[in-house]
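Yeah, one chain of the complex is gone here, protein chain that is, but the others are all in their spots.
Moving on to chain A:
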Amino acid sequence: MVETHSFGVNPITCHAWNHDRSRLAFSPNNNEVHVYRRVELEWRLEDVLNQHDLRVTGIDWATRTNRLVTCAVDRNAYVWTQGDDGRWRPTLVLLRINRAATCVRWSPLENKFAVGSGARLISICYFESENDWWVSKHIKKPIRSTVTALDWHPNNAIIVAGSADFKVRLFSALIKDIEKAPEANAWGGRSSLGALIAEFPAPGNSLGGWVHAVSFSADGNRVAWVSHDSSIFVADPKRPPTRLKTQFLPYRAITWVAPDKMVAAGHDCSPYLYKVTPDGQLVMVCKLDVYKKREAGGLSAMRKFQSLDRNARIEPADTSLDSVHQNAITSICIHKGTKEACVTFSTTGLDGQLVMWDVNNLESAIQNLRL
């Protein structure tokens, strides 16, 4: 039900899967992106993408068109395409920003992508075939601090952005040059690029903390986010946002796994399952991590060197946590299934581990434990 893979001692800042989940791209907290291929139980390094000069902050894999996009602290984004020889080749994207890029997401139709940055703007990037390059258009107002998280509405035209000014905003991200306006949706709103569709919490009402992650539900009618005040929020077009203050450390990542359920994980090192009740309330279902610490069987040389390697400790004291991840979780991706019906999801953390979780099995197993 829980599968763990370790990729060394470096933290994993972000990761992404290809279309059939046979390949994995992640950044080991530096300027490189490693692409691994899974061969049965082991991972083989296929390529190292090292075009960026500084730390990579975001990776997204366009699964249908098999392209990677990466963004980094060096203020650049690259779109990577795979040649016939299997090597990945970069194309520079002109983001026109003067601060670090923080996050990147392909749109559902994969004809454009969005990059958030410390320059207090979102770059919506698309390919201009006449000039044969990627250009960007900016969404600026009324963002007042670093954009920390992004997610696309399934209609390819609305984007949600979480920001360090404690706000979550919905913008229209329609590029009239390359696409037509979508059909009406629950959020309504105008369809010119950069039009503000909604802002949570309402203007003048500051609450919460800086936003770490945002997620649109599968039908796009709800948006959930987590912020640094250890809270989870869910908003829909009809009601003001619902807030649940948790008792745990703040979450760094969130995604929907069912029409009314989401998984959040972060500094607490374990993923938690949350649910929206029919009357709009948020409740915690369970902690998905049922890891039991194994009793340490005496002193082994292996344990001693492992402790030396991982923690730079000479004495073989047991410093392991009561969870699968041994440090904060930084990202969640859906591995099998969709946001509508997720079967397994993957998490990566500062401990250099990739963990795959089976949502339904874990949920029912834990509920049986309670009974």
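One rule holds for everything that comes next: a residue touches a chain if its C-beta (ideal position, glycine included) is under 8 Å from a C-beta of that chain, and two chains touch if they have at least 3 such contacts; residues count from 1.
We adopt the following convention: contacts and distances are computed from a predicted model.
> There's a gap in the complex where one chain should be. From "COP9 signalosome complex subunit 8", "Actin-related protein 2/3 complex subunit 5", "ABC transporter domain-containing protein" or "serine C-palmitoyltransferase", what does UniProt name that chain?
The chain we cannot see is recorded in UniProt as "Actin-related protein 2/3 complex subunit 5".
> Tell me which of A:Glu3, A:Asp74, A:Glu110 or A:Asp165 is the one touching the absent chain.
Candidates A:Glu3, A:Asp74, A:Glu110 or A:Asp165; residue touching the omitted chain: A:Asp165.
> Have a look at A:Pro250, A:Pro271 or A:Gly349 and name the one touching the chain we're not showing.
A:Pro250
> Among A:Thr91, A:Ser145, A:Thr242 or A:Ser320, exactly one should touch the missing chain; which is it?
That would be A:Ser145, which touches the missing chain.
> Determine which one of A:Pro90, A:Gly209, A:Pro237 or A:Gly337 touches the chain that has been left out.
Of the candidates A:Pro90, A:Gly209, A:Pro237 or A:Gly337, A:Gly209 is in touch with the missing chain.
> Can you list where chain A touches the absent chain?
Its contact residues with the unshown chain are 120, 144-145, 165-166, 204-210, 227-231, 245-250.
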